[in-house]
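What follows is a single structure, and I will ask about it in a moment.
Apart from one protein chain that is not included, each protein chain of the complex appears where it belongs.
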Amino acid sequence: MEHALIEIKDLKVEFKTERATAYALNGVNLEIKKGESLGLVGEAGAGKTTTALSILNLLAKPAAHIMGGDVLYKGTSVFSMSEKKLRDIRGKEISMIFQNPLTSLNPVFTVGEQIAMVLRTHKNLGKKEAFQEAGKLLETVGIASYRLSDYPHQFSGGMRQRVGIAASLACNPELLIADEPTTALDVTIQAQILELMKDLQDKYSTSLLMITHNLGIISELCQKVAVMYAGRIIEYGTVKEVFKYPAHPYTKGLLGAIPRLDVDSDHLEVIPGNIANVHHLPSGCKFHPRCAFCKKECEQEEPAMNRINDNHYVACYINEGGL
Amino acid sequence: MDKKLLFGRIKRSKFFIVGGIGVFFIIILAFTSPLFVSFDGTTSSLMERFTPPEGFSKGLAGHILGTDQLGRDILTRILLGARISLSIAIICVALSAFIGTVLGLIAGYFGGAVDKIIMRTCDVFLSIPSLILAIAIMAVLGTSIINLITVMVISRWVQYARLMRNQVMVIRNKEFVLASKAFGASHWHIMFKQIFVNITTPLIILLSQQIGQMILMESSLSFLNMGIQPPLPSWGSMIANGRSYIASYPWVVVAPGIALMLTVLSFNFLGDGLRDILDPKQK
Amino acid sequence: MGKYILRRLGATIVVLFFATLITFILIRLAPGNPALMMLADSATPEEIAAMEAYLGLDKPVIVQYLIYIAGIFKGDFGTSIMYQRPCIDIILSRLPATALLTFAGCTVGLLVAIPLGVLAGVKQGSMVDLSAMTFALLGQSMATVWLAVLLVLIFSVHLGWLPALGYGTFKHLILPAITIGFPLASQTTRLARSGMVDVLKEDYITSTYAKGISRRQVYTKYAFKNAMLPVITIVGLQIAGYLGGAVVTEQVFSWPGLGALMVSAIGNRDYPLVQSTLLVVAVMVSLVNLIVDIINCLVDRRMTLN
Partner (left out) sequence: MKKTFTFIALLMFCMALFAGGSNEQSSDIPASVSLSDKSEVTVAVTQNLVSLDVGTTPSGASLAVFDMIYDYLVDSDHNGNLMPQLATSWEVSEDNLTWTFHLREGVKFHNGEDFTSDDVVFTFERMQENPSKYPLYSANNFSLIVSVDAIDDYTVTFTTSEPFGALLTSLSGMAIIPADTVRELGDAFFTEGYCYGTGPWKFEEWIDGQYISFTRNDEYWAGQTSNVDRLVMRFITESSSIVAGLISGTIDATGRVPSDMLSQFDGHPEIILDTVDTSQILIIGLQCGDYSPFHDENVRKAFSYAIDRQLLCDAIMGGGKASNSIMSEGTLGYDANVKMPYDPELAKQLLSESDYNGEPITLYVNTAVVQGEEIMLAVCDMVNSVGFNCNIQMVEQAYINEVRVSGDYDAYVVTASFTGGDPYGYLNQRVLSDSHHHNYADPEINDYITLSNRETDQTQRNEYLKSAVGLMSEHCAPQIALFCYEYNTAIRDGVEGIEYSPEGLYYFDDVYIDK
């Protein structure tokens, strides 16, 4: 059976600092097929960025520990790849857009250099051609090419994110990971960035892993969506299916929390309690302390992922039998 | 900073442990030396000039590290010198820290003209290399321990002033400071109770590093006959005066040199260890 | 950039003005009368008075100071009492020695410190890191006198590889440069290390890795340039200190620099020479600080020249 682009199998990751151990990922299972764009949704601290970084095997060395599971890229495990092989993939076949544009660009190098370095490394272009190519890329993301020799601090947040995007599309990668690209931007700029990503997606047909806690973005850009809570995927399916018939109480809560124009209700549904503490995770289903439908087995056993229909899976005892 | 975390870090910081033991050992040795030392390190006995180190062949009674150009026992002088060099260094560090911190706080807190004046004075002192400033001042005041301390303080307070000023500038506009101003707290209260308390870490780190530098500065001044005056021994003067005998009687200058190095090394280790432990950025 | 340099020069002049004022007052308070220094022991009171008049010391101190300042603007730094020659000639004949020594010392220091510091920063917590830090602490714990004398003992007297003194060929420069370079290297190693450690935690480093850039390139280029920012500033300050401060090294190696000149000038109460040497040193220090600031701005464009 032909391997999916990315397969994450039961991935467990812990961060050991002198204070305590943070259980970031507790058995993540995810799959991204070629040309597919998947949304990864969840509150802050759910492990979204950790998942993204583990795909590129870029977890911070001393602190991060892979406790179990694997990440396969086209069938081969990312953790077992040689440094050289990894370098060939990063930025060429898989590239990433980072959340905070203010800190993800090197302050002492020109914008042009930060794009050209990808071209020089992967397409071994000469210095001059790389810069020209970078100029074109800047144009595609809507920045005048003469600004190549400007420095990051001479750009606004939105513009810097565009530079990040330009750099990530330099070698038109097979998979583009966007780690909350618009969170740090205000709404108007957000719309422009999404617009840009949409045309690029059509133009280059790259598969996309969109990480965000903004469900609106998911519905616009992605076909599939996975909801993540406390380091596990608790619901997965097509956007239409999941948004229309949310199965997991947490997903219902998330969707309930969005103000809807078509419904004139004067209150927003609120999920009681707060995010699970990564240092002391609750037993059983990590959501049970906040779950209104919590049952006895929810407290002991971690529910497995079970199928509602081809386009909808959920890890929850309440909805075991489907709707 | 809770206790458990602090001890955790202390246990792990090798520098702190090594430095701490070193400094503790040296201070104990320096201040208890009169009890077990069998020679008076200041009177000369010309017959015993340059006796090579006898080690422990005669137990504690012998010249363990040999004698210097005037027949005085080197080990005794090192221990006596330790007490003098250390106490002067600590006094100088304390004084320069005090002056520097107060001026730094005032400059940082009040800003504007006051800050300009104080900072420009710092620039003036920085533009004159500290050793040359020291020589000029010593030429004026003459060489005595009080003048030595004055000189070292005058040339070292600038570091503290600049450090404190920059730290205060950062904290000055923080909410809790503005809040206490709103409650009508007096300037002094805010400056010392509120602001100072929060910037003690960088001060402690700088303090621990400065002790070593003070001892080194005293050794350079002694080299120029401006340090501690004879017959009181100090490591700096022992090295400076013994340096011409290094080829024929090396122990005269090597012994105090190593003593000085180990002491300053321990203080530097302690300083580094402290920096690792107290450093807020440490994840 | 131009406006900034003008403002900086303005501030520097103010600083220099006060620096000369302080030394002017200090040296005059020092006991000892330069006229006596010039005349042999046999001077009669009239000869002393005549000498003081000749040296212009009989005028009130304020007038002397004004003459001196007026002189500086005209480029006349006054004549040295000891040398009986314009101070500026003596200083300029000694300046290259100190500049060369400081330059060599810093180059030696930086060539050792920067790679070592970067390595220690990259391999944080490893044996390399620990030994680099111990080397750094060692360098800051040795008395300059002791280090200089040991170097002479080992390399010149016992091994005979290098000349113990003097100035001229490259071989003369090695030992004094190491004496100055070693403490400088130790301080710079620590700075380079902590700079590197901090930078490697930054987001843009992760994003550079995510672009498939090799570890070596990140360390030697993208992280390196950021890590060097604190190093440049501190080294700039240190060079300033060494310009006048290499007194001990110059004395032990009989190096004809400004430090040795300063000590003998103060010893002989040669007022004009002391003042002008110090002024030149202060100018050099301010100039170096200015250059460091400019270089800082060139390297890190975020630094607006405030």
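Labels A, B and C are assigned to the chains in the order they are written; within every chain, residues are numbered from 1.
In this section, a residue touches a chain if its C-beta (ideal position, glycine included) is under 8 Å from a C-beta of that chain, and two chains touch if they have at least 3 such contacts.
All figures in this text were calculated on a predicted structure; none of them were measured in a lab.
**Q** Which of the displayed chains are touched by the chain that has been omitted?
**A** Across the whole assembly, the hidden chain touches B, C.
**Q** For the chain left off this view, which of C:L21, C:M37 or C:I67 is in contact with it?
**A** Residue touching the chain left out of view: C:M37.
**Q** Residue by residue, what part of chain C touches the chain that was omitted?
**A** Counting over the whole complex, chain C touches the hidden chain at residues 30-34, 36-44, 47, 50-51, 53-55, 82-85, 89-90, 92-100, 102-103, 106-107, 110, 114, 149, 152, 156-157, 160, 163-172, 220-221, 224-225, 228, 232, 235-236, 239, 251-254, 256, 260-261, 264, 267-269, 284, 287-288, 291-292, 295, 298-299.
**Q** For chain B, which positions touch the chain that isn't shown here?
**A** Output for chain B: 43-44, 46-47, 49-50, 69-70, 139, 142-143, 225, 229-231, 241, 243-249.
The rule is simple: only the chains that are shown with their structure count from here on.
**Q** Would you indicate which pair of chains has the most C-beta pairs in contact?
**A** Greatest number of C-beta pairs in contact occurs for B-C.
**Q** What's the distance between the Cα centroids of chain A and chain C, rounded to whole Å?
**A** Each chain's C-alpha centroid was found; their separation is 53 Å.
**Q** Any idea how many Å lie between the Cα centroids of chain B and chain C?
**A** Whole-Å distance between the two chain centres: 22.
**Q** Mind pulling the residue numbers of chain A that touch at least two other chains?
**A** none
**Q** At least two partner chains per residue is the criterion; list those residues in chain B.
**A** Counting only residues that touch two or more other chains, chain B contributes none.
**Q** Touching residues of chain A toward chain B in the complex: what are they?
**A** Residues 17-19, 63 of chain A touch chain B in their complex.
**Q** In the complex of these two chains, what residues of chain A are touching chain C?
**A** It comes out as residues 53, 56, 58, 60, 62, 83, 86-92, 95-96, 98, 100, 103-109, 114, 117-118, 121-122, 151, 153-154, 164, 167.
**Q** What part of chain B is in contact with chain C in the complex they form?
**A** 14-15, 120-121, 123-124, 126-132, 135-137, 139-140, 142, 212-213, 216, 219-220, 223-224, 235-236, 239-240, 243, 246-247, 250, 253-254, 257, 260-262, 264-265, 268-269, 272, 281
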